[in-house]
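One structure is given below, encoded as structure tokens.
In this view, the complex is presented without one of its protein chains, the others remaining in place.
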Amino acid sequence: MAADLVPLTVAAPLVAAALLAALAQFLPRWVPDLTAIVVAAGVTALGVLLTLASRAHPIVYWFGGWRPAGGTALGIDFVVEPLSASLVALTGLLTTTSLVFSWRYFEEVGHLYHALVLALLAGMAGFALSGDLFNIFVWFELMSVSAYALCGYQIHQSAVVQGAINFTVVNSTGAFTLLLGIVLVYGRTGALNLAEIGEALGSRPPDGLVTVAFTLITTGLLVKAGAVPFHFWLSDAYAVAPAPVGALFTGIMSDLAYHTFARVYWDGFSGALGSASAAVRDGLLALGVASAVIGAVMCLLQADLKRQLAFLTVSHGGVFLAGIALLTPRGLAGATLFVITDGLLKAALFLTFATVVRSLGSGDELALHGRGRTPREALPALIFLCCALGFAALPPFGTFLSAALIHDSPGPGWPFPVLAACLAVTSAAFLRAGARIFLGWGPRHDPLLTSAPGKPGEPGEPGDGEPDHGGGGAARGRTALLIPALALVAAAYATAFVPGVAAEFITASHSFEQPRQTAHQVLTGHLPPSPPSASYTPTPGAWTTAAAATAAALALAAVSLRTPGSRPGRLRRVLVPPAKALKSLHDGEVGDYTLWFTTGLLALGLAWTLTLR
Amino acid sequence: MAPYPYAVAGVLFVAGLYGIVSSRNYIHMAVCLTVMQSSTYVTLICVGYLNNGQPPITQGAQPGKPLVDPVVQALTLTDVVVSVVVLALVLALALQAHRRTGSVDPDRLRGMRG
Partner (left out) sequence: MNTRTRALLFLPLGAALAAFLLWGLAGLPDFGSTQGPYARYLARHATAQRHVTNVPTSIVFDYRALDTLGEELILFTCVMGTALLLRSSREAEEQRPSDRPTSAAQRHLVSLLIPVTVLLGLWTISYGYLTPGGGFQGGVVCGAAALMLWAAGGYRDHRALTPTGLVDAAEGLGAAAYIGLGLAVLAAGHAFLANVLPLGSTGTLASGGTIAVLNWATGLEVSAATVLVFHEFLKEYVQTLPGAAED
């Protein structure tokens, strides 16, 4: 029964988008808003339903009814298992929230915005579910193309043009790299279905083609995900996206690419690379930790709230990648739960920014110094605080449970303290920004921080990428605008208290990491045995580390609010040159970014050439 | 003969990437993206070729001769559409860059720093 609903995850948003485009000229203005919200809410419900329905074993749906013939897949399948389905539910929920928030936000373009957001939603859902490598590329492109256009909404600002071009060029480079890898795999195996590819690559030791193809596919997906050193476009693009769109980009779009990478690795390559899994783990862990560290440091060095959140996305993406890289059920379960809880917080924060920008007229923490010190801003301040503490894995809430799962996973012990420190640093950046804006603490100027491009910190400038709403009607309906954000925060915090949620995710991850069983089900229709049930409670070590991270975040925020003039501080003098050097790499030049892309691709390729055997 | 068609694909990919790295013009950059993408067409079509094969159209086909891979042709069609779409979007953005700065030189469009 639930299986028949699988195609609706992509078909419903797409048919709604097409009909809106065809009929919007004859419809009143509220129809596109309402239609889009209803459809996105429907996809959310479908995601939840499919998560619950696929708990015993994955649901395999063959489009066009083309079941495999003699082990050869003829059509395209969606493989629905709880991890992917829960990410579809998250995608739907964030889209619904962002659409509710943006009700009449984009007056100027009418239905175009809704059609693009629905295409983005369908692209993300298909990307999360598809079990066919080429079809994954198609959804990748659909979500990218709609994202390029949405990112350039406020096209008359030059920072927006630059952000959108960097986004388009670097992402397209990544997409073609992914496609070249897919074609290499097709040339070797003659198959596009992931399960069939996994069977065909088998357990033969990896040779040149497999190494190169795996490197290309990994790189292509990591460009989309924004892992260091492929992340440069991300801060440029996300910083200029209008808030409701930015909430979707940082809340879910980047992290989906990591999830899809995990699926492609396990279903397609884990057989061939199984004997070299330590090499795969080390390569991915290196990238994950590098992303977490560089993203966290860059996040702390920004004054523009959207750019802070963009670098936070890079940093927390690194945590997700590191969780996947452990290649254990607990690591994957923690990573996926982290995407969900952290994604809810990131989206909530992005929406809160938008209301702050609207009512206070800037999105820059230095420009806003003390201007949020009014009772009207109490609610945004509260959301700020909750999100910032959530980012530091505040026990015992949602993000803590996710981080604890990664902490308690078997595997090398060194990454977790580093990751926890990165979480603390990103959290400190927002605690600092919140204290500065809503309490007026700390200095008004800080030479270390980068302000928004254009006219830095001038009051009255709308934040980059936001539609111009004028100051007048800002107060009206403001609380109503914040309710979606508040609901997201509550959901993120409450996730930890859903009974057995951690155990369910471990169980689901356990079957996720049994690709031969899944392949057998996909290609022959035989249902796998029910996965063993798991149980989980965080260890004392996890509690201590997370509590330490929260404390460290508070301490770091306090330190970074100290007035620099009063005492020059040796620490500051030591830190300035490397911070400046790191910032100068993020120079907005797409040529440089492509050079970094090439370097990263080669470094990964070289490392795996030497270690994959 | 055997390895050369594949070598073309590798060269196109790197050439396109070089063009993007060294580009001083957004329109040139858009074309370089297309060059890079064409390496995927070449690989697709090469992978699907069969010696002594015939086109995958069964109307008037010679019996007994094998058809070349029809799947890669369908995939290439999708790939071509993607290429057109990316080209259109980059050109639209290049037009806007020209409108903002009077130039399509990436160096003239400076907003993002650090």
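Order as written gives the chain letters A and B; numbering starts at 1 within each chain.
FYI, a contact is a pair of C-beta atoms (placed from the backbone, for glycine too) under 8 Å apart; a residue touches a chain by one contact, two chains touch by 3 or more.
Computed from a predicted model, the values in this text were never measured in an experiment.
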Listed in rising order, the chain A residues that touch the chain left out are 4, 7, 10-11, 14-15, 17-23, 25, 61-66, 69, 71-76, 108-109, 112-113, 115-116, 119, 122-123, 126, 134-135, 138-139, 141-142, 145-146, 148-150, 152-153, 155-156, 164, 180, 184, 186-192, 207-213, 215-216, 587, 589, 591-592, 595, 598-599, 601-602, 605-606, 609
Go through chain B and note every residue touching the omitted chain. 1-7, 9-11, 13-14, 17-18, 21-24, 43, 46-51, 53, 55-59, 66-75, 77-78, 81-82, 84-85, 88-89, 91-93, 95-96, 99, 107
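Throughout what follows, only the chains that are shown with their structure count from here on.
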Centroid of chain A to centroid of chain B, CA atoms only: how many Å? 28
Can you list the chain A residues touching chain B in their complex? 134, 138, 141, 145, 148-149, 152, 155-159, 161-166, 168-169, 172-173, 175-176, 179-180, 183-184, 186-187, 192, 235-236, 239, 301, 450, 453-454, 583-584, 586-591, 594-595, 598
List of chain B residues in touch with chain A within their complex: 9, 13, 17, 20-23, 26, 29, 33, 36-37, 39-40, 43-44, 47, 71-72, 75, 78-79, 82, 85-86, 89-90, 93-94, 96-97, 100-101, 106-107, 109-114
